[in-house]
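One protein chain is absent from this view; the other protein chains keep their places.
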Amino acid sequence: MLQDCVNYIQNNYSQIAVQILDHARISLLALLAASVIGIFFGYLASISGKGERWIMGVFQVLRVIPSLAILVLLIPVMGVGTKPAVTALTILAIPPVLMNTCVGFLEVPPFMVESGKGIGMTDRELLMHVRFPLALPMILSGIRSALVEVIASATLAAKIGAGGLGEIIFTGLGLNRADLLLIGGVLVGALSLLSLAVFDLIRRLLMPYRYRKKG
Amino acid sequence: MTAIEYQEVCKRFDGNSAYSVDHVSAQIEQGEFITILGSSGCGKTTLLKMTNRLIDPTEGRIVLFGEDISTVDPVVVRRRMGYVIQQIGLLPHMTVEENISIIPKLMKQDKAKIRDRARDLLSMVELDPDTYGSRYPSELSGGQQQRVGLARALMPDPKIMLLDEPFGAIDAITRVNLQNELLRIHSQTKKTFLLVTHDINEAMKLGTRVMVMNGGRLLQFDTPKNIIRHPADPFVEALIQSVLEQREFWEGVEDD
Partner (left out) sequence: MIEYLTKHPEKIITPFLEHIELTAVTLLISILIAGILTVLSVLIPRLGSILLALFSVIYSIPSLALFALLIPFTGLGKVSAVIVLCAYNQYLLLGNFLTGLSEVDPGVLEAAKGIGMSTMQELFLVQIPLAQKALFAGIRLAVVSTIGIGTIAAAINAGGLGTLLFDGLRTMNTVKILWGSLLSALLAVVCTACSFSQRSPQSSGEKTLRII
């Protein structure tokens, strides 16, 4: 079986490379779009007062809808291909980013805002230098869950004609070929873990203060 | 010269029938160290926060160096004053030096000058700039953090310093050290200090004059000595009495 895997990779490496790139591209696109939308509306939700509970409730519901359902539901509306796939992945990724952003902003301690105001920051400066940096850890952990979700669902997106590594797995399932299943499974798993590692590294660089020891 | 003048200042919060601050009038001269003493809910913090427009009074006027502050942009008022709070509020994602320099940096002042001043101020609050300048707040003890808080407040060289229970969360021994340093900084800089506290010993030790507040009203505003000798109100008298009883206990132990 291992020999089968090696043979397949040798014969199809350029196609596999395209699938990896496709997978990464649609995931990244969806994640970026969801981050922008999620952070923006999450912030709005956090300053909306009573609206916050309502908005959070809606997204709590959106969040529990199975990803496959969202992915498939768009097909009657948008057809198949990359566009509906990226749209569906974005919709899937928005709730974790938005909800974490909202909670992150709400959890900024009032005394931090007060001391910023007290030393004479304008509202804009308070947002840029106090509220946002203090909410950032929560926002990033939201983007991290969205990342896991997006890469997983991008695998399913092969089913709606968006390409990516899911193609290998679905072909393997269709033809009942263990070698394809193993290659696809390992590649998707590796892509997911690798992107998480890269994300964690970026997070560490963005927030060095959280990783220093107390002295 | 009169630094701060409260003219019949009142504050009533939304939905409250009672005044949180009730017709307070007082004059504070430049260079004084005023302590505002009272228990929680007496209006002392509200009075302090009205001084830098974190809260606006419902009635009355506050005049700083002859200027009615309600006519000045709140941000401008605040940048003219230092502000220190019990929770300190240092930004966790910035180093000590960045924390101190934030406002002048936002105002785009000369970088070299900012750096020099930040280092001077760190030395003034007895933190070695080379050791502590590049640390994050989480790497400092509570007492060290409040020293940084003090340096940050002094950064724009304000004429007035507002301090809201600055040592409330700090252990007794460190607190005494910080109190002594505050006195030293006050006499070095000749700034006007306004410090809120619920600790009568702290109020009497630090204040050149003490404002005693209860139920939103200013009961007595005088030097510590005069307050102790001639309490103007039953509440003030009870307050003094509680300290005297404590002292009897301590003296009794010493005599044994």
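Going by the order they are written in, the chains are A and B; count residues from 1 in each one.
The rule is short, and it goes like this: a contact is a pair of C-beta atoms (placed from the backbone, for glycine too) under 8 Å apart; a residue touches a chain by one contact, two chains touch by 3 or more.
Bear in mind the structure is a predicted one, so any value in this text is a computation, not a measurement.
> Counting contacts across the entire complex, name the shown chains the missing chain touches.
A
> May I ask which residue of A:26, A:39 or A:99 touches the chain that does not appear here?
A:99
> Of the residues A:18, A:37 or A:73, I need the one that contacts the missing chain.
The missing chain is touched by A:73.
> Return the single residue from A:46, A:90, A:115 or A:155 that touches the missing chain.
Within the whole complex, the residue contacting the unshown chain is A:155.
> Check the options A:47, A:128, A:175 or A:193 and report the residue that touches the missing chain.
For the chain that is not drawn, the touching residue is A:193.
> Can you list where chain A touches the absent chain?
Residues 1, 56-57, 60-61, 64-70, 72-73, 75-76, 96, 99-100, 103, 138, 141-142, 145, 148, 151-153, 155-156, 159-160, 166, 169-170, 172-173, 178, 181-182, 184-189, 192-193, 196 of chain A touch the chain that is not shown.
Going forward, only the chains that are shown with their structure count from here on.
> Per the contact definition, I'd like the list of chain B residues that touch chain A in the complex.
52, 54, 75-76, 78-80, 82-83, 85, 87-89, 91-94, 102-103, 106, 135-136, 138-139, 149, 152-153, 156, 162
> Please output the residues of chain A touching chain B within their complex, sorted ascending.
Interface residues on chain A, with respect to chain B: 109, 111-112, 114-122, 125, 129-130, 133-134, 136, 207, 209-210, 212-215.
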